[in-house]
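Complex shown without one protein chain; remaining protein chains in place.
Chain lettering (A and B) follows the sequence in which the chains are written, and residue indices restart at 1 in each chain.
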Amino acid sequence: MSDTAAAGTRTQVLSGNEACALGAMAAGLTFYGGYPITPSSEIAEDLSELLPKAGGAFIQMEDEIAAMGAIIGASLAGAKAMTATSGPGFSLKQENIGFACMAEVPCVVVNVQRGGPSTGLPTMPAQGDVQQARWGTHGDHAIIALAPYSVAETFDLTVRAFNLAETFRTPVILLLDEIIGHVNEKVRLPEKVEIVERKGPDAPPGKYLPYRHTEDGVPPMAVYGRDGYRFHVTGLAHDQTGFPTNNPKEIDLLNRRLVWKIERRRDEIVEVVRERCDDAEILVFAYGSVARAAHQAIREAREAGIAAGLLRPRTLWPFPDREVRELAERVRTIVVPEMNLGQMAHEVEWAARGACPVVPFGRVDGLPVSPAQILHRIREAARASGREARP
Amino acid sequence: MSFRYEIRLSGEGGQGLVLAGKILAEAAAIYDDHNATQSQSYGPEARGGASKSDVIISDGEIDYPKAEHIDLLLALTQEALDKYVSDLQPGGTLVVDSDAVERLPEGKWRVVRHPFVRTAREQLGKAVVANIVALGLIVRLSRAVNEDSAEQAILARVPKGTEDLNRRAYRLGLDLGGEAAAAR
Partner (left out) sequence: MTDYDKYLRLDKFPLIWCPGCGDGIVLKAILRAVDRIGLSQDEICMVSGIGCSSRTPGYVDVNTLHTTHGRAIAFATGVKMARPDLTVIVVTGDGDATAIGGNHFIHAARRNIDITVLLYNNWIYGMTGGQASPTTPRGKRASTAKFGSFEPNFDIVALAAGAGASFVARETVAKPLALDKLIERAILKKGFSLVEVMTPCPTTYGRRNKPADPLLMVQDLKDRSVPRGKVEDIPELERESAIVTGVFVDVNKPEYTEQYAGLVEKLGGRRTAPAAPSGGSKTP
């Protein structure tokens, strides 16, 4: 338990970025490598103070790619490591994120999303990177991505991101957006957080296989040079010893395990929040800051006599397909508001498999989706399904 | 229905409006034990340009953290006023820096004019505390937060060594707010 988190038990007004830095410290962060980029820089700024005070390491790297490389190196050397960035930087990090997937290196990558593509809107919010989080790096792989909708939840999901990274030996993407990153709100941070440490080697040095195909799909991980363990790590396709291989059988096993180790245990990873879904006829699927507007919208819809509910995933990847499917069979319509042009609506539609219509609503003008806009879509959906609101 | 009060502090980058907004939010959330959010929208400029800081205070949960129906708008520049006044509710309060704002848009608002920057410079010797003077006026005028709470929040937030200056600025603002309320 770090001092930082213990100091967080009083009521505070914090921004999402501040809560992210504190959450990382509470989770046991010992290494941060980053490069400044709006609107994520406050995370680096805070950690440049918190880490040296706690004996951890902070370094501002020369670029985004270097920052991603540095956290991988630090993690292999035994650190709990994180970097934070925004759209353009997230693009630059993709190759090394793939390395972390392939070499199974636990680390946390925070992306405080801003408007894109390219330089886009540095100071304005968007959710345009949700598919990039899934498929930004090349090749088949699974990924875990979380999206908090409040400052308090940013703290919680930052801790969870570290725990999932260590549990599954994988990079975890934490997707904030500019609103969540910069909004200041009242929080009381938890006194204690649960911390997961990585599973250490299960065989003596010399017999240890750093990429063993274990039953749970996650190979035990040694620390470089600690307790006599020396091992090789490469981004090349490798066998269980960690050395490059061209053996099709070994390559197939590896690629399948990298996906399987996460997809098979998706129930441990996927978290959704259901608000008034039991009797809902119109379902809103929303995440991140848009879920806040959606929350207000379903309340107002209920006041107007429309049975609206909210399905709010805290985990974006693996996608909560079963949770969507289950509700799709019960509701009349699913409305999907996003600060992009339908990136998740597409997934919702796929998960619903035609059980009900899916109505995307995208906003890409740099402004947040408002409660009124969502309410309008809920009303339209109610009307279309023969459920008029009370006058 | 719970109460919800929306304040927008606007002006140009560098006028300390984000800080003032954060102080208001802390006064409400920490010292008054209400809920509060503060968010800002800003351009790429660190100084200049129109900047705004939205504070929402409520005794209920605050979902959407952006101000949509503003109860009180502070505008320290003409550009900020022109840009943000459209979100001010009819019957709301418009507080402007009378030296910086020449044209007042039409609307059913209660208007309070005061040269905040000049007052801060001439009476306190530091133009930089104009934000705290305005804060004092807003606190007394709106009663959105407890006056003692705001003072505590200010003292907890401002740089060490400037507490006295900021306290004087705040109290001067309270007096101005009292005058404005009486003038009504």
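Here is the rule we use: a contact is a pair of C-beta atoms (placed from the backbone, for glycine too) under 8 Å apart; a residue touches a chain by one contact, two chains touch by 3 or more.
From a predicted model like this one, the values you see are computed outputs, not experimental measurements.
Here is the thing to keep in mind: the chain we left out touches A in the whole complex. Of A:84, A:133, A:176 or A:221, it is A:221 that touches the chain left out of the display. Looking at A:90, A:155, A:168 or A:231, the residue that reaches the missing chain in the full complex is A:231.
Here the missing chain is touched by one residue of A:63, A:252 or A:365, and it is A:63. Remark: the residues of subunit A touching the chain excluded from display are 30-31, 33, 52-57, 59, 61-63, 65-81, 95-96, 99, 197-205, 220-228, 230-236, 243-244.
Methods note: only the chains that are shown with their structure count from here on.
Subunit A and subunit B have Cα centroids separated by 36 Å. Considering their complex, residues 11-13, 122-124, 179, 182-186, 289, 292-293, 295-296, 299, 368, 370-372 of subunit A touch subunit B. Contact residues on subunit B toward subunit A in their complex (touch as defined above): 21-22, 25-26, 29-30, 33, 35-44, 62-66, 68.
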